[in-house]
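Have a look at the structure below, then the notes.
The complex appears here without one of its protein chains, the remainder shown in place.
Presenting chain A:
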Amino acid sequence: MAERTPWSLSGALRGMFAKRTIDQDTWDDLETALITGDFGIDVTDEIVGDLRSKVARYNTTDPKDLQRMLRETLEERFSKLDSTLKLTERPAIVLVVGVNGVGKTTTIGKFAKFLANYNRTVVVGAADTFRAAAVEQVATWAERAGAHIVRPQQEGQDPASVAFQTVEYAKRNNIEIAIIDTAGRLQTKGGLMDELTKIRRVIEKQAPVSEVLLVLDATTGQNGLLQAEAFIEHAGVTGLVLTKLDGSAKAGFVLAVQERTGIPIKLIGQGEGINDLTGFTPHVFVQNLIG
């Protein structure tokens, strides 16, 4: 795609680091940049306080040092958790969950392709039987990624039964990885969240679930934390996927999510193309974030 501004705080930070000394404006700018990056007021205060004390300790006035320290702080905080996907079971079952419109289906398409690139056989279970044309959407993606697909046999079928059939299919045909799509649901809908628990329970009758990936939209604000907490409680999330990072949002809220919940970010989506999904590397992520 032509002329895209990269998702980065660098614009906001550039002016600040270009100055000669660290002064009150620097701190204000830093705070503004972090808040605008959706880090949330608490994390922002922590980071700014932490950096202030470091600057005082090392007795520096050079914004370059501050920039380096900021990068180190963020990298350190982002890399506390292990972000490797655990797909050693056969079949490895991956359940994909999230609120409406975060990009679950697109992520599944990209993830199937991602796995296919490593010569893994993949089956996608279209267990979003609720939203209009969701099955067709995921089928199109599966086709593009060269993955198998298990469709519901009838309209409005119980998603848990589709999930069950997907696992069955994977076992019967010796497919290595089964990815199961679920309908988007807001974390406040108790009944729908219970449905998720049920899907998981039903799958586990046949095989353990290797990964439960919660898809979070980078444009989400502080509500992301509430989403994560609810989905962890009901679906036992094991990893986060961050989507739409090709926009202008910085998704700083994931730091709070990762730290409060102890669930690592595992994958990152940065575009609508089928290859726009990568693993999470704290170094690269922070590099992109602050430039």
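Note that in this section a residue touches a chain if its C-beta (ideal position, glycine included) is under 8 Å from a C-beta of that chain, and two chains touch if they have at least 3 such contacts; residues count from 1.
The criterion applied here is as follows: contacts and distances are computed from a predicted model.
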| item | value |
| --- | --- |
| Among "ABC transporter permease", "ATP-binding protein", "Signal recognition particle protein" or "Monohaem cytochrome c", UniProt-listed name of the chain not shown | "Signal recognition particle protein" |
| Identified contact with the non-displayed chain, of A:221, A:262 or A:279 | A:221 |
| Selected residue (touches chain absent from view) among A:49, A:190, A:262 or A:279 | A:190 |
| Chain A, residues in touch with the chain not shown (by the definition above) | 1-5, 7, 32, 35-38, 40-41, 99-103, 105, 109, 130-134, 136-137, 140-141, 186-191, 217-227, 229, 244, 246-250, 253, 260, 272 |
